[in-house]
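Okay, here's the structure, questions in a sec.
The other protein chains are all here in position, but one chain of the complex has been omitted.
In order of appearance the chains are A, B and C, and numbering begins at 1 in each one.
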């Protein structure tokens, strides 16, 4: 499903965010991406999304080399990938409901689907009451959950989650992890960057550890460290 | 040092973010603010900073009723309070170094002080190398550490920290907590909102728990729950 | 592309409402720029009108003595009729002259009171077929000595001066309006780009969520179109207002027949307005499309 071949990514030619990283993730896998702050986890995820281009190496997503993808096809790639961003990336001028609906409207889902799915997914993340609030009117954790809802809503093939529980209390985190697990069981491939030792140690899934841009560990059913 | 008297805060007249909260924090105390997502922790902190006004009740900071503070005095109040914001609030057009220096320039510190202190504090949070990067060129955890450095740099009387370790790996978190502890020991009052059970349980300091805007627990040497 | 019309309108509507500062800024810019351009166009039209009128008005007047006999009148009329260089003759009897007098001095009724039609001379207004001032003068001088003629007045000197004046005025106004159009385009594009700059993060996020370029661009274009239309609408209002003000100014001073020719036909005002609306819509739509493109390659 996802394959990285000797991928190197440096910002401004200096900071080596990723160095000769190779890794293959199969359909339906659940992978934790761990490592200290600044080790390249977000960069890893941004490369899969084609938000950044690698300096060297090749990246395959869903069987396609995304390095050679023509730019007008990028939106179609992204529609197969749900992404929970570390900084949420909500549309500031749209309400919570509209933010989530946007992901469905982009792929041309009919109105009645939008009207059904959006409240359902917001219910799932516990934000039914905030449907008509703007993002800046939400608490940090609530914003994060909107981002999660948006990434889920169109049932993507791949789910990229960049520290999806960073702003959530333990109880809510557990709820979100259950949800991710359920989604993973329906066949969705999940790649999740996290700092939460508790979650990684409880779930016991594949763990890829980064350190200063290098993959230093790739362990099935691993723990945080 | 800090006193809340029956403070109520509702957003848009509907969402009760804080309800009849009363609480007194003495000089030199270290207080954890815990509670589920959306329970009012950030609101609590924003009220102390006069970023929001309470609907009811009075708030005293450093002996002054900040409800009656004239607006031109607010900057001087804020200079006594270091604040680590949940969403970092870095100046996007200034480099890491300039962001930290700004907190010193605002209070009119001479140039040589700025030139000494800024690299020292960045060293402390492990960002010496990123001094000349812009915030959007940093990882989430690095941005959070810049925010921490800025809040520390002018040795405030009070330190408000809104989930300062949300984007940090456990090892870096421990380092930051040691730093906070050290600052606290020099007499600075620290109020920290957090979701990190491990930190709260290890430190064993005063814990104030919020639930849907109400203070449900106020325990000296408490645990997360 | 599969964009639903309902999404498009909802999106455009809420953008216009939410970014009210930017919306107003764009509308103000379009309005001011196009109003200036429109007024310049009308001014030019006025100058052209005046020139045409004055050129068409190259004529001379053969004033008869008050006591000229009917035979003398007839002789002059016949002589004029017979001249091949004469394009048109109008005979002004005393009543007609009085009518003209009343028109001219509408603003000062006390003057009209004191004058009787019989005080005014009868005259022939002659429009020569060749408007070359020298030829006109020559033609005019032929009638100076006919019996019963008091005076022949031709306005060649005036006409020459006025021609050169209107030439330069027309040139200046043309230059001004071209400059204004360029300035308007620069300002409008500028404003749209600034508005886009303020929303570049939003565009970036849309792209990251999988929106195609057209999906993002279209609402912005409709938004730009509406802003352009509204701005142009305000400009049209300003143009009508300016035209009305000029009309009033001129009619307050209508003792000067000369200036009446500056008045622009309502039809011209409408044509200019239509042009402004078209420009507003095009600049708004295309400007938005181009400005948004800068932020589309994420």
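Operating definition for what follows: contacts are C-beta pairs under 8 Å (C-beta built on N, C-alpha and C of every residue); 3 or more make two chains touch, one makes a residue touch a chain.
It should be emphasised that the depicted structure is a prediction, and the values quoted were computed from it without experimental measurement.
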* Asked: In the intact complex, which of the depicted chains does the undisplayed chain touch?
  -> B, C
* Contact residue for the chain not shown (choose from B:111, B:128, B:202 or B:219) -> B:111
* Touching the absent chain when the full complex is considered, from C:6, C:21, C:69 or C:141 -> C:21
* Structure fact -> Touch assignment to the omitted chain, from C:45, C:191, C:243 or C:272, lands on C:191
* Taking the full complex into account, what residues of chain B touch the chain not shown? -> 49, 51, 71-72, 74-79, 81, 83, 85, 89-94, 102-103, 105-108, 111, 150
* Residues of chain C in contact with the chain that isn't shown? -> 21-22, 25, 28-29, 32, 35-36, 39, 43, 155, 157-158, 161-162, 164-165, 168-169, 171-172, 175-176, 179-180, 183, 186-187, 190-191, 193-195, 197-198, 245-246, 249-250, 253, 256, 258-259, 262
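To be clear about the criterion, only the chains that are shown with their structure count from here on.
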* **Two chains sharing the most contacts, counting C-beta pairs only** => A-B
* Asked: Which chain, with its centre taken as the mean C-alpha position, is closest to the global C-alpha centre?
  -> A
* Taking mean CA positions as centres, which chain lies farthest from chain C? -> B
* To do: Just give me the whole-number Å value for how far the CA centre of chain A lies from that of chain B.
  => 29
* Could you tell me the distance, in whole angstrom, between the mean C-alpha positions of chain A and chain C? => 62
